[in-house]
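Only one protein chain is missing; all other protein chains are in place.
Order of writing sets the chain letters: A, B and C. Residues in each chain are counted from 1.
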Amino acid sequence: MAKKTLRVALIGGGFMGKTHSNAYLKVAKFFKLPIEPEMTCVCDVSEPEVQAMARRWGWQTIETDWRRAVARPDIDLVDICTPNFLHREMVLAAAAAGKMIYCEKPLAMNVAEAREMLAAARKARVRHFMTFNYRRCPAVALARQIVEEGRLGRLYHVRACYLQDWIMDPEFPLVWRLKKEVSGSGAHGDINAHSIDLARYITGEEFVEVSGLVETFIKERPLGQMTGQGLQAARSRKKGRVTVDDAALFLARMTGGALASFMATRFAAGRRNHNSIEIYGSKGSLLFDFERMNELEFYSADDPAHLQGFRKILATDPPHPYMDAWWPGGHGVGYEHGFINNLADICRAVAAKSEFHPDFEDGLRCQEVLDAVITSAKERRWVKISEMK
Amino acid sequence: MAKKTLRVALIGGGFMGKTHSNAYLKVAKFFKLPIEPEMTCVCDVSEPEVQAMARRWGWQTIETDWRRAVARPDIDLVDICTPNFLHREMVLAAAAAGKMIYCEKPLAMNVAEAREMLAAARKARVRHFMTFNYRRCPAVALARQIVEEGRLGRLYHVRACYLQDWIMDPEFPLVWRLKKEVSGSGAHGDINAHSIDLARYITGEEFVEVSGLVETFIKERPLGQMTGQGLQAARSRKKGRVTVDDAALFLARMTGGALASFMATRFAAGRRNHNSIEIYGSKGSLLFDFERMNELEFYSADDPAHLQGFRKILATDPPHPYMDAWWPGGHGVGYEHGFINNLADICRAVAAKSEFHPDFEDGLRCQEVLDAVITSAKERRWVKISEMK
Amino acid sequence: MAKKTLRVALIGGGFMGKTHSNAYLKVAKFFKLPIEPEMTCVCDVSEPEVQAMARRWGWQTIETDWRRAVARPDIDLVDICTPNFLHREMVLAAAAAGKMIYCEKPLAMNVAEAREMLAAARKARVRHFMTFNYRRCPAVALARQIVEEGRLGRLYHVRACYLQDWIMDPEFPLVWRLKKEVSGSGAHGDINAHSIDLARYITGEEFVEVSGLVETFIKERPLGQMTGQGLQAARSRKKGRVTVDDAALFLARMTGGALASFMATRFAAGRRNHNSIEIYGSKGSLLFDFERMNELEFYSADDPAHLQGFRKILATDPPHPYMDAWWPGGHGVGYEHGFINNLADICRAVAAKSEFHPDFEDGLRCQEVLDAVITSAKERRWVKISEMK
Partner (left out) sequence: MAKKTLRVALIGGGFMGKTHSNAYLKVAKFFKLPIEPEMTCVCDVSEPEVQAMARRWGWQTIETDWRRAVARPDIDLVDICTPNFLHREMVLAAAAAGKMIYCEKPLAMNVAEAREMLAAARKARVRHFMTFNYRRCPAVALARQIVEEGRLGRLYHVRACYLQDWIMDPEFPLVWRLKKEVSGSGAHGDINAHSIDLARYITGEEFVEVSGLVETFIKERPLGQMTGQGLQAARSRKKGRVTVDDAALFLARMTGGALASFMATRFAAGRRNHNSIEIYGSKGSLLFDFERMNELEFYSADDPAHLQGFRKILATDPPHPYMDAWWPGGHGVGYEHGFINNLADICRAVAAKSEFHPDFEDGLRCQEVLDAVITSAKERRWVKISEMK
């Protein structure tokens, strides 16, 4: 067919690979796109598993060696959904092969890696994209729009937290997310990364300096691994050392003068995925909580005095970002839609050769903040983001 | 391939056809099914439109005459997503052709039709399924489970409403949903039908008698029609008479002695899709609101006195119905997932030859209540459901 | 002292007498009043108890015969806080004695009584006041103001409920509120009366016709009585017949064409005092729930499309009704403040000889609706309010 497609090689068949497969499958069903993704190749180490995955999702071919997948001439975009420690190598190879690169967050294990990866992509003049899926919740994109419309005025405060409770049981096993050499960090890189990105995205400001602390509450756990579905896991009797943080908190100053507070933890009983951010400005405020992802609360100091209050916007109507592609007003969307919306934006940006965020530079900016917090916690002092450069 | 599939002919390419296509596309990606649906044929009157739809969603073939679609030997299941006035004829034909039938709600234009359709399906010994998608929200299925576990005791009250506001503008056009000859009724059949079904499903009880009133606030509207996306519509300058209700309220008694209250309207400003139901029993209570569809509130009188309160269950974890097929805890689902979950249950029921609800009998029960309310409103008296039989 | 006071005789030393005593004690501490109440006399049948009450609250004198209290020349206002069956006789006597009268709701046992009482007060040309305390919640008074400002447009719907659960235990005794000869009715007169009054007050409309049903779930209970504190009660082993309703539901049409739905029950597990009302109009909507009495939710269709949503107004700031008399913004008030605010308004109306609502006419209007619902439930038909006249 005449229509140009974006031929994708997806690397990584775990939970995130499934999320991306679903996005490739659905995006052109709901969005009218100038260029559509083609599910050309899926790659993971186990042949039977990657076979099953290809069959299930409709991937046309498989690979078990990611270097082969990256090198294939019939691939336009390499999509990296592997554990964090593999991102760097794959990005460098994909850039060298002249492919567009789509990488899951966090971009890298540390700032040095992230800077190298961004440089490689730039040098190779390949396009680079990231997910940070929460940016593409309609309610969050609306928050960004409201800030851009100037409805918040000067920003005074950001207050964010990302609270979970899935590893509170001391018998939950030592999965890869709890090993520093594989994941880089724990709650910090996994979920604080999201909060940092949301703060940057919604406010349009950068971080100036941070002061943080990190903690590992449960120091040893049974060996074990994630199983197919979500956050479930299998465990053995042997124990191993947890080498990442269970919780990471920090304070920050933003470039516009706002004071900010962040807290990420996997030890907040009752909070399944409480990704919440509050933005306070001189003219208005915004509240978002992913557990009620279809809602955005907005306060405007411009309302008549006796009518002021946080209004709960059900961000599911056609005037709201992305929602003209989905269902009628009031018919909410779910977790997966952030990924699909992100992919639609990527397709459009590729076709239009227009700017796209988040890209590797956003990934690097996020990594700088993450690393600065770790340094701050270790040295028990404020750390300027510029020290990371 | 050896694996048996369920070969589907979908009739109707509108909003509901899209919702079902999405379900067929996704169900086997997330659920492990003993029998999978095959998107064999899609049918609608306009050839170019049905062509486009087939291309977009991956339907293998098209038809423009529904009688041909129904008659095809390569079809196992006929899925009816057309406006309500066409349901009867299609069901009768499908039954005559010995096909399994999957019909959108409301089943029929009135009780007489519904009874005829059920009888036809029974006589032909074909399986019959309906949607009532809200039954398959995980939070609603959990509500049913909690009642079945006996945690509510004797039921005293059902309080339901389904509030929308999409036609409040008097210039919103006279789309098919506002014409009695096409849709049968307005808010009543469209959304009260959902509340009636939810009440039957969650409580496990039937209606005994009803007293209701219906009203049309805006009597005339510009001619016009729904456009592709959701509830948007185009309009002309000519006006026509609105022949359905804008709002329908009723009181009821249930077989277990509970008193119930229902209200459906398209004139509740600010309520986009406020499908809410409250169940009060001697030992506990339940609250559900589709605008926060991932949540169920549950009160237990068995809790210690000082700790009693409605607990907000985020029904997104593996112990909750359907959620082991989806995402990790706290990663909510959306409107479309009800349809996919329903389809998974249909596939399983077909494979296991086991009972499935809602079927046409559920559709008939619902229709009896709908009609009884209309009769009650007309005759300004209480009407027993048994009068409808 | 030069300043004129309003010399009060309070009749009835139960829960409501305590609530009113508190209001007399506090009103002039917070409000600047042109005329202040004086706690001249308290009256109840038991001398030791009324002595104790006078001592505790600072009532200057006591009476044990209410006819003496009413007749005293040093009394300006007779405040009636007794069980409902005594209201009529006391009002007639107070009117005959030329006293201003302040009567708790519901005004009477039935419409005939209420009409007689209003006529007596009018004939005697004495001022008459009622409580309906929820009118004086700042958030409710704000709701009325918003309607008066025209921000809701044409009203389409009222949806109210008043749900409690304090007698769900079948062993809760047969207190006076469960005896028809003392209280007139059950949940209906006790709490539906509040919802009816709120609907009239906020909308400014009257009821046209109603269709209702009432039910008594627990037919027999141990004999017993309320004890001093709140809703607690003592019980004996003997049983008696419950002669009032446990729940009363009705539908209604309002003079402006709105359709309305009401539900009052003492059998809604987990609902301690869920007095909730929703008003939907062509331009906006309002939501109130007494369990969050400091909040009012307001939706305006005039907001920009992408910013529309129910805004939660914390009605605790000086621009909100009554709040300049109380605490700083965000420092909420409680149940008792409705009574104090009402009393402040009475004092001002007396001084200014200005109109005051709710008065006995409001009490009569409410009674007409209450009685019409009972008639409707008995005769199983719609009843026009005009039939009550």
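In this section, a contact is a pair of C-beta atoms (placed from the backbone, for glycine too) under 8 Å apart; a residue touches a chain by one contact, two chains touch by 3 or more.
Predicted model, so just to flag it, every value in this text is computed and none were measured.
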Using the touch definition up top, pick the residue from A:Lys29, A:Arg56, A:Arg144 or A:His157 that touches the left-out chain. A:His157
Which of these touches the unseen chain: A:Thr265, A:Thr316 or A:Gln367? A:Thr265
Selected from A:Val50, A:Leu249, A:Leu296 or A:Ala372 as touching the chain missing from the view: A:Leu249
Contact with the hidden chain, among A:Gly212, A:Pro321 or A:Pro358, goes to A:Gly212
Even though one chain is hidden, which residues of chain C still touch it in the full complex? 15, 19, 21-22, 25-26, 28-29, 56-57, 164, 166, 229-232, 271-274, 290-294, 314, 316-318, 324, 326-337
Name every residue on chain A in touch with the hidden partner chain. 156-157, 159, 161, 163, 168, 211-213, 215, 217, 247, 249-251, 253, 257, 259, 261, 263, 265, 267-271, 278, 280-285, 299, 301, 308-310, 380-382
Where chain B meets the left-out chain, the residues are 142, 145-146, 297-300, 303, 305-314, 317, 319-320
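Criterion: only the chains that are shown with their structure count from here on.
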Can you identify the chain nearest the overall CA centroid, using each chain's own CA centroid? B
So, in whole Å, the Cα centroid of chain B is separated from that of chain C by 41
Touching two or more other chains - residues of chain B: 271
